[in-house]
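Yeah, one chain of the complex is gone here, protein chain that is, but the others are all in their spots.
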Amino acid sequence: MEWMAWTWPTALFFAAIAAALAAMAVLHVKYPSSPRTGVLGIETMRGDRFFISLLGSAFINLAWIGLLDAPQYWALVVCAVFAFCVFRWV
Amino acid sequence: MSAQPSSRKRMPRIRWSAIVMIAYLLFLLVPIYWLVVMSFKSNSEILNAFTLFPDEFTFQNYETILTDPSWYMGYVNSFIYVALNTVISLAVALPAAYAFSRYRFYGDNHLFFWLLTNRMAPPAVFALPFFQLYSSVSLFDTHIAVALAHCLFNVPLAVWILEGFMRGIPREIDETAFMDGYGFTRFFTRIFIPMIAPGIGVTAFFCFMFSWVELLLSRTLTSVDAKPITAIMTRTVSASGLDWGVLAAAGVLTIIPGAIVIYFVRSYIAKGFALGRV
Partner (left out) sequence: MEKTVNQRAWILVLPVVLLVAFSSVIPMMTVVNYSFQDSFRGNDFFWVGLEWYSELLRSERLWDALGRQLLFSFIILLIEIPLGILIALSMPKKGWLASLCLVLIALPLLIPYNVVGTIWQIFGRSDIGLLGRVLIDLGFSYNYAQNAFDAWATVIAMDVWHWTSLVALLSYAGLRSIPSAYYQAAKIDQASRWSVFRYIELPKLRGVLIIAVLLRFMDSFMIYTEPFVLTGGGPGNATTFLSIDLVKMALGQFDLGPAAAFSLMYFLVILLISYVFYTVMISIDKDETKQ
C-alpha cells in the first residue's frame, strides 16, 4: 500500500465518495426515484444528477484554480450552488 | 452491371462510384504494398536504389527475425499475454454480458457506463500507476501483468460486444431450458454458449486484436523477459533507422496473425463493426 502514497485528505475524499455512493444505493432501494426529463433534454434519475453534479464540480474547481487566485473553498460554494441547480432542474 | 436496361443518366453515377472506390482502395493498398515489397529487399537495395519491385528478391530479412531470439521471442511473448488476456476477458465477460442482456438490477446502467469509461480511457493515464502497481506486487516484466493490464479496456469491450449478440437471442430459449430442469450453469455452458458461438468468436477476435496492437502499456510493463514484438519494433526504430528491411518484415509478420484470425471470423466482422462497438 505504501506505493499508493495515501494522505489523510485524499483518503477522506475517497471515503466521502464511497459513503455518498452507498447512500445513493440505499436511497435508491428505499425511495426509488423515477426518471424525468430536465432542461438538458435527457432523462435523468437521482444517480445521474449526482454524477453530473460531481463531474461539474470537478470542472468548476479546475477552472477556479486556473483562472482565479481566490481561496479554493469559495469554489466549493459555487459547486454546492451548481449541484443544487442540477438536482432542481436537470 | 451492363445487363440492366439502365437509362443514360445512370451510367455516369456508376462510373463515379467506381472511381471513388478504386481511388480509395489504391490509397489503402499502396502503403501496404510498399511495406511488403520493402520486406523482400536487401538493405543495400533499400538505401541505394529506388525500385518499385525488388531487384533481388530475398528472404534474408525474414530469416533474421525467425532465427534471432531477441526478435522471435517478441512474438512468443506477445502471443502468451494476448492469449491469457483473451481467455480472462471472455471468462469474466460472458456471465456479465448475460446479466446485462437479461436482467435489470440495481445500478445496472451506471455499472455499464462505468465499464464503458474504462474502454474510453486513454492508456497514457494508466501507464504510470500500472507501472507502480505491478512493480509493487513484483509482477513487473511478466506476461500476466500485461494480460491483466489489457483487461482494463478488453473486458468492457467484451461485455459490450457480447451483450449485443446475446440481446438477439430470444428469452424464450432460456425460459424453456429452465422449465426443462436445466440448472443455470448447465444451461449456460451446454445451450447458451454454443448458440452465441459466433459472438464469442467475434469478441475473441477483438480482444485478441486490441491486446495485440497495444503498445504503450505492454512496453511500460515489460523490460526483458516479457517484451512484446511491438516494443521490440519501436526499439529498432529509435536505434537510428538501421535495418529497414527487417523492420518491414517484422511489420508484415505482425499483420499476419490478425489476417489469419480475420479469415476465421470474416463473415461476422462486419457485424461487429456495424454494432459500432469497436
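Chains here go by letter, A and B, matching the order in which they are written, and residues are numbered from 1 within each.
Please note the rule applied: a contact is a pair of C-beta atoms (placed from the backbone, for glycine too) under 8 Å apart; a residue touches a chain by one contact, two chains touch by 3 or more.
On a predicted model such as this, the values are computed, not experimentally measured, just so you know.
Asks: What are the shown chains in contact with the chain that isn't displayed?
Replies: When the full complex is considered, the omitted chain touches A, B.
Asks: In the whole complex, not just what's shown, which of B:Val159, B:Ala177 or B:Ala226 touches the removed chain?
Replies: Of these options, the touching residue for the absent chain is B:Val159.
Asks: So which of B:Ser42, B:Gln60 or B:Thr254 would be touching the chain we can't see?
Replies: Here the residue in touch with the unshown chain is B:Thr254.
Asks: Under the stated touch rule, tell me which residues of chain A contact the chain that is not displayed.
Replies: The missing chain touches chain A at positions 3-7, 9-10, 13-14, 42, 51-52, 55, 58-59, 62, 65-66, 72.
Asks: Over the whole complex, note the residues of chain B touching the chain we left out.
Replies: Output for chain B: 13, 16-18, 20-21, 24-25, 27-32, 34-35, 38, 46-47, 50, 52, 88, 91-93, 95-96, 98-100, 102-106, 108-109, 111, 113-118, 120-133, 148-149, 151-152, 155-156, 159, 167, 170-171, 209, 212-216, 220, 230, 233-234, 237-238, 241, 244, 247-248, 251, 254-255, 258-259, 262, 266, 269-270, 273-274, 276, 278.
Assume only the chains that are shown with their structure count from here on.
Asks: Quick one: report the Å distance separating chain A from chain B, using the average Cα coordinate of each chain.
Replies: Taking the average C-alpha coordinate of chain A and of chain B, the gap between them is 36 Å.
Asks: Which residues of chain B touch chain A once you look at their complex with the stated criterion?
Replies: Residues 106-107, 110, 132-133, 135-136.
Asks: Given the complex with chain B, which residues does chain A contribute to the contact?
Replies: 2-4, 25, 28-29, 47, 51
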